[in-house]
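Complex shown without one protein chain; remaining protein chains in place.
Labels A and B are assigned to the chains in the order they are written; within every chain, residues are numbered from 1.
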Amino acid sequence: MTLQYALELVGTFVFAISGALAIREREHDLFGAGFTGFITAIGGGTLRDILLDSYPLVWIGDIYFLYAILLGVLAAFIFPNFLSQLRKTFFLFDTLGIGFFTVLGVEKALSLGVRPEIAAIMGMFSAVMGGVIRDTLTNEIPILFRKEIYASACLAGAILYLLLNYLGLDRDLNLLISMSMVISIRLVAVKYKLSLPRLD
Amino acid sequence: MTLQYALELVGTFVFAISGALAIREREHDLFGAGFTGFITAIGGGTLRDILLDSYPLVWIGDIYFLYAILLGVLAAFIFPNFLSQLRKTFFLFDTLGIGFFTVLGVEKALSLGVRPEIAAIMGMFSAVMGGVIRDTLTNEIPILFRKEIYASACLAGAILYLLLNYLGLDRDLNLLISMSMVISIRLVAVKYKLSLPRLD
Partner (left out) sequence: MTLQYALELVGTFVFAISGALAIREREHDLFGAGFTGFITAIGGGTLRDILLDSYPLVWIGDIYFLYAILLGVLAAFIFPNFLSQLRKTFFLFDTLGIGFFTVLGVEKALSLGVRPEIAAIMGMFSAVMGGVIRDTLTNEIPILFRKEIYASACLAGAILYLLLNYLGLDRDLNLLISMSMVISIRLVAVKYKLSLPRLD
C-alpha cells in the first residue's frame, strides 16, 4: 500500500515533467508549461472519476498529488536541458507510467462496481487521456492518433488484468504481469516501428 | 418503450459507424478509428448527463450500448468501402439520429426536473456534441461551425417539442412531429445549401 502510494506520487511527478517539457519548442511561457504539466498529470484520472461519479477527485482530496505536480513543473523549469537530454529515460518512465496507471485505473473502476468491459476502458483512459487533453488544448493531433501502438497497449494490459483477476490470480502478481504486458507491447512496437493496420 | 430502446441502440450503432469512418482519410489506425467511433456515439449523452449530474452514465449502466458501439466499429473495420459507398444512406441515418436523440435528450432533461429552456439546450447537446468532441480531438473545425444548418435544426426541434408538450399534445405524436421538424429542416438546408446569415 505504501509502495503503491509512493509510486502514484512518483508517476504523477514524472507525468508533470513530461507534460511541461512537451510544449517546450513552442511559444509557451513558463505558466503555459506549468499548466500543461498539470493537465497531463491529472487529466486521465480526472476524466475517469468524473465519468464514474467518484468524488472528491484524487488530486483535490489529497494535496500531495498537487505538490508532486508542482515539483515536477519546477524541475522542468530549472533543468529543462538536462531533463530533455534524458529523453530516453523519460520515454521509459512514461512507458512504466502508462502501464502502472492502466492497472490502477482498472482496479479503481472495479472497486466502484462497474462491469469489467467498462473497467478496461477506464484503465486505458486513466493512462492516456491526460496526454490527449493536453494535445487537444495545445492544438496538436493527440498522441493516441499519432503514435505507434500506445493506447491499444494499455487496453490489452487492462484486458489481461481483468482476465487473470477473473481466474483468481494473486493481485500483486497480476499487477506485475499486466503492467509488463503494457510495457512490453509498447517497447516492442516502438523498437520495431509496429503499428496497427489502417482503415482502407 | 421496447421500440424506443431498440431505436436507441440502433442510433448508437449508426453513430459509431459514422464516427469510425469519419477519420478514414487521415493517418489513423484501427484503434484511432474505434476510439473516434466510441467518442462520437457516447459524447453527446455523456456531456448532457454530466452537466445534469445524472449517474450512472447510460453506457456505463447498460452494457448493451457498449456492444452496439463495438458492433458499429467492427462493421466499419470489415466493410469500410461498402459502408462509405452508403454515404447517402448514412447521411439519412445521421439525420434521423440527430432528430431522435434531440427529442430523447429533451425528455431526459425534463424528467430530471430542469426548466424547459435548459432542456432545449440539453436536447441539442445530446444530438450534436459527440460529433463536436470528435472533431475537436481530431483537430477539425467542429461540424457545428461548418455545416449548413445542423445544430440549429436540433434546437428548433427541441423548442417545438417543448411547445407541443406544454400544449398537452400526446407524447408519441409529439415525438414524431418534433423529430420530423429536425429532419425536414436539415434535409431542406442541405438540398438547397441554406445557411444562417453570418455576423458582419
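In this section, contacts are C-beta pairs under 8 Å (C-beta built on N, C-alpha and C of every residue); 3 or more make two chains touch, one makes a residue touch a chain.
Since the model is a prediction, treat every value here as computed from it, not as a measurement.
Novice: Which residue among B:L21, B:A76, B:I98 or B:A151 touches the omitted chain?
Specialist: Candidates B:L21, B:A76, B:I98 or B:A151; residue touching the omitted chain: B:A151.
Novice: On chain A, where is the contact patch with the chain that was removed from view?
Specialist: For chain A, the residues touching the absent chain are 20-21, 23-24, 26-33, 35, 46, 50, 55-57, 60, 63, 66, 76-77, 80, 136-139.
Novice: Mind listing the chain B residues that contact the chain we can't see here?
Specialist: Interface with the chain not displayed, on the chain B side: 50-53, 114-115, 117-118, 121, 132, 136, 139-142, 144-146, 149, 151-152, 155, 195-200.
By our rule, only the chains that are shown with their structure count from here on.
Novice: Rotation angle, chain A onto chain B: superpose the C-alpha atoms of these two copies and give the value as a multiple of 5 degrees.
Specialist: That rotation is 120 degrees, given to the nearest 5.
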